[in-house]
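Only one protein chain is missing; all other protein chains are in place.
By written order: A and B. Residues from 1 in each chain.
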Amino acid sequence: MAKELWKGNEAIAEAAIRAGCRFFFGYPITPQNEIPEYMSLRLPQVGGCFLQAESEVAAINMVYGAAGAGARVMTSSSSPGISLKQEGISYIAGAELPCVIVNIVRGGPGLGGIQPAQSDYFQATKGGGHGDYHLVVLAPDSIQEAVNLVQEAFDIADQYRNPVMILGDGMIGQMMEPVEFGEIKKRELPEKTWATTGLRGRKEHNVINSLFIDPAVCEKHNQKIFTKYAEIEKNEVKVEEYNLEGAEIVFAAYGTVARIVKNAIKALEKDGIKAGLIRPITLWPFPKANFFKAADMPGVKAFLTVEMSMGQMVEDVELSVKGKKPVYFYGRTGGMVPTPREIVEEAKKILGGAR
Amino acid sequence: MAVVFEKTKGLTDKPTHYCPGCTHGIIHRLVAESLEELGLLDKAVGVAPVGCAVFAYDYFACDMQEAAHGRAPAVATGIKRVHPDAAVFTYQGDGDLASIGTAEIVHAAMRGEKITTIFVNNAIYGMTGGQMAPTTLVGQKATTAPLGRNADHAGMPIRISEMLATIPKAVFIERVSVHDVPNIIKAKKAIKKAFEVQMQGLGFSMVEVLSTCPTNWGKTPIEALKWLKENMIPYYPVQNFRTPEEVK
Partner (left out) sequence: MKKDKRIRIITGHYGSGKTEFAVNYTFKLAEQGCKTAIVDLDIVNPYFRSRQIEPEFEKKGIRVIASSVRGLAGDVPALSPEIYTVLEDKSYQTVIDVGGDKVGARALGRYHDKIEQDDYDMFFVLNANRPLTSDKENAIRYLKSIEQASRQKVTALVNNTHLCGETKIEDILKGQELCLQVSEELGLPIRYTVVHKSLINYLPDNIYGEIFPIDIYMKKPWEM
């Protein structure tokens, strides 16, 4: 297929439809409105259902119902709306329901702004709602990658019966890029024998539930979920290593910031400084081993994490590096985007020992 | 020997946790019998609330989902949109439906979601221990209204059926009670009708069931039934608010 020019949000929606998503429940919020708008146009054309809910709270609970009924279902929102969805996301994780949640992140806290940000990293990767759980969090750096990851997200969700989040900063949703829709590798997925479809001849009734009033049973349920998470950590880590060989400084960045960092790396190279990048594509599970290994590389003097936040992923980088090398942070926030020049200067300061 | 009574297939064999004299048990049976008699058990999916009926998923023998507090109509919407031929119902108390879940119930009704809501109104928070509900009567004591509900401070109790009956696509709305046998018979008729309305695809249907809570009211079961009749019915009239022509 020839490449076409797609806007991030609509490409994400189209990718979901191609992955078999037939149900979408959402509520408007900038900068992700093109996702529900596109879904409202396209889903009826493929026999699906788009519904604009009365709130984000209702939307995520419609997702719960539809996922529990066995459908491939998605919702999308942006930061403040994702906060509203957290209750439902916790229930979805607790009831082990597969679904895909898209967060096109904008500046916060509170109403914040509508320009791109990465300040929902903690919320996305550490649970977000109440209780012991994780989402699988995928962070594309281009629209092409977003398209591929959205398609895979539905499979991951179904394989592990767990919600998957696509975490894109506002830039991913709003920019235009050439895209080619390809097939992704098919996974063997378990049948949804647990879904509440109505008995339809089945003997035992199915129950979708996250209530385990007996603490011993609740603990057992959490342990079961975490056995699953261990599998996910083993199987699903995605990461890009860029220019690590001979690097004096290793950057950590995800999403569109990684592309800015790559430009900074090229600029540093011109000044005779070798720099590399580790770009987590899965933010959870986090590519701990890649950082741990890079910390042992003899030439590496330091790590520099660059984010559109006040410093969130940097904590996971520190935990992964385990104190073997110093870890620094540079960030812009509230919708401001770091420039390659700022990043170059920061790296030089670190290598010159100014910090 | 001839069988003179058989438990409905719509309920599991699990003994319920409801306090003796609580009318939840009666309402469960009416819903289950209705589903069975209408031949809907095989394609029914129920949504349980947060409140005393939180374990309803263990008692109904059909497929069930447990919803977050107040969100049952949204969950039911998700289910019904995926399985339009299923008989989807929510079973919600007054805290769940009339307080935290008002947005969800109003908008499900507004969309004319083809679901059936069983709204159990006992004028108190049962599960959490007798706090004031949005439906608690003026002067009625609750743990968070120790001197009785004061209308100046807490407003007047909410009449959900009357409110929802103003919504065009809420096509079947009826308030019933289960304080004596004639009313129980009427309640079952209403519940069956509500499911018929759903299966005919006519729109949203709800039956509000006035119910007792002897434990949190501090009354014997007999006193509680009498209290319901004398205090709740004058404020919450038992009547049909809307019925579509097709099921009259």
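Everything below uses one rule, namely that a contact is a pair of C-beta atoms (placed from the backbone, for glycine too) under 8 Å apart; a residue touches a chain by one contact, two chains touch by 3 or more.
Here the structure is a predicted model, which is why all the values come from computation and not from measurement.
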Considering the entire complex, write down the shown chains that touch the omitted one. A
Of the residues A:48, A:170, A:285 or A:331, I need the one that contacts the missing chain. A:170
Out of A:3, A:187, A:202 or A:322, which is the one that touches the chain we can't see? A:3
Out of A:61, A:256 or A:290, which touches the unshown chain? A:256
By the contact definition given up top, give the residues of chain A that touch the hidden chain. 3-7, 14, 30-31, 113-116, 170-171, 174-178, 256, 259-260, 262-263, 335, 337-340
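Going forward, only the chains that are shown with their structure count from here on.
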Separation of chain A from chain B, taking each centre as the mean of its C-alpha atoms, in whole Å: 40
Show me the residue ranges of chain A that touch chain B in the complex, using the header's touch definition. 23, 25, 49, 51, 53-55, 57-59, 61-71, 73, 87-88, 91, 95, 196-201, 205-211
What does chain B use to touch chain A in their complex? 12, 41-45, 47, 54-55, 57-58, 60-68, 71, 74-83, 86-87, 103-104, 106-107, 111
